Each structure stands twice: as C-alpha cells, then as structure tokens.
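Remarks on the structure that follows.
A single protein chain has been omitted from the complex, and every remaining protein chain is retained in its original position.
Now for subunit A:
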Amino acid sequence: MLRIARATYDAIVAHAREDHPDEACGVVAGPEGTNRPERVVPMLNAARSPTFYEFDTADLLRLYRDLDDRDEWAVVVYHSHTATEAYPSRTDIGYASGPAADPRTHYVLVSTRHHGPRTGLADDEVEFRSYRIVDGEVSEEEVEIVETHLFGHSPTTVVYD
C-alpha cells in the first residue's frame, strides 16, 4: 500500500496538469529504507514528449547525489500518461525492471487523458494509481491519502466513520 499525504498527492497531480499534453515526471523522496514519501521533487522530462519521459542524465546524477547527502531515497517515481490510462506501459515495465532499479519503489501513474484542451479546470478527473513492478510483473496497490494535518499520526489514533 502507498500511504501519501494529501499535499504530496496534490503536488503530483498539479505537476501532471501543468505539463499536459507532455508527460510529467518526478520522484517523492523519503528517509532511506522507509516507505514514507515526504518530499516531492519534480523533474524535467528531457524527452518533452506526450508519449515518452526520461530524466536527463545529468539531472539524474544530481538528484541521486542530493538524495544520498540527505540519507534519502526515491520512495515514489511518478509520471503521467496524457492520452492513455494510468497503467504501466511496456516501456515503463522495462525500465522499472532494470538491474539497478529498486523493486521497493512505488511507481505512481497519473492519467490526464480526460482533460479538455485546457487543464486544471474544476471537476476534471485525474486518475492516480500506484504499482509495484518486480521482474516484469506489475501489481497494483492501494493508495491511502492521508489528510495533511493528520499525517504522521499513527493510524490507530484516527477513526473514520
């Protein structure tokens, strides 16, 4: 399961809307070894394409050095699909199954396909889904959005009726 703060969720969706019709991409960093996505780092899509995304090679190096300095890792790698559903493509699965890709990563896919020519309007619907991808196998996981003022509290102290 991916447990993510409302503000983090909103930041990812806002980035996807802003870059539509090109694919948006980035990571959410958290303390290394944890499952806590805490710091959104929007990345430039070096491909600037509606059908492909990639982190620029120099940006990638800078990002990982920065994560390393902060004792963080990429808890989430996110990107958007702008004309198709929020499900990993064959290319997505290939990269996520690469020999240096960590299978503990949560892959978030956002689809902005149901947007009109203008995005960011009230009521437009964005799909937000999360997956684990291990050796070419995709499994979808539940996404729990935690209202930001409650984030960090133990879930056992919060009762939703």
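By definition in this document, a residue touches a chain if its C-beta (ideal position, glycine included) is under 8 Å from a C-beta of that chain, and two chains touch if they have at least 3 such contacts; residues count from 1.
Assume contacts and distances are computed from a predicted model.
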item: Omitted chain (choose from "tRNA modification GTPase MnmE", "Gluconate 2-dehydrogenase subunit 3 family protein", "MoaD/ThiS family protein" or "Amidohydrolase") - UniProt protein name; value: "MoaD/ThiS family protein"
item: Touching residues (missing chain, whole complex) on subunit A; value: 23, 25, 27, 32, 43, 47, 49-55, 57-58, 60-61, 64-65, 68, 73, 77, 79, 81-84, 88-89, 91-92, 94-104
